[in-house]
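Got a structure for you, written out below as structure tokens; questions coming shortly.
Note that one protein chain of the assembly has been removed; the remaining protein chains are unaltered in position.
Presenting chain A:
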């Protein structure tokens, strides 16, 4: 089991009130799982994704990644996990405009130690080839289409060969055809053995995942 969430809860302070968003979420993921998380707006889909991505510490419960308890780990260890083992794909792509495709994809490696320059170069080139942008290596984000931008973001997630890829509405900013291509890419990544959790509010998109879970009233439900 690669991910094991037990009784994870979290809330936000809104004025004087504490609004509970997650009220005891349990989730287990095996290597190679492709899970879509659905739910109405404000049900905590992104919050769940951020907890899985170590960008947010849950208020309660436990999170085991590959059997290791992450609760209470110092920030530097969580940062190391984010650069090596967990990758994010955002709806807004978040590419750095002054860097070209290669430099954007290589970004996580800036914060990793122990890999040789040639190994980094190989992984970056491999990831760019896998998302079909081999001809666009030296292009800057301003010279790319929306679909290409998301492919660069996916290559950036793929390059460090993470255990877990987390995608937050990855097709939300794309037209239907381009979105379909991106979903094909996720499908191919999953076929290669990557574990993927994708948040979406689109049932058609969710149908591409192998497993569907829905957040309702702060807890996860299958289907």
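Note that in this section contacts are C-beta pairs under 8 Å (C-beta built on N, C-alpha and C of every residue); 3 or more make two chains touch, one makes a residue touch a chain; residues count from 1.
Keep in mind that, in the parts below, contacts and distances are computed from a predicted model.
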Hidden subunit of the complex - UniProt protein name among "Cytochrome c oxidase subunit 2A", "Ferritin-like domain-containing protein", "Murein L,D-transpeptidase YafK" or "Putative ABC transport system permease protein": "Putative ABC transport system permease protein"
Omitted-chain contact residue, chosen from A:16, A:110 or A:142: A:110
Which residue of A:17, A:75 or A:222 touches the chain not shown here: A:75
Touch criterion as defined above, residue of A:46, A:150, A:171 or A:195 at the omitted chain: A:46
Sole residue of A:62, A:83 or A:187 that reaches the chain not shown, by the stated touch rule: A:83
Where the missing chain touches chain A, by residue: 12, 46, 50, 53, 55-56, 75-76, 79-80, 82-84, 87-88, 90, 92, 94, 96, 98, 103, 106-113, 117, 120, 156
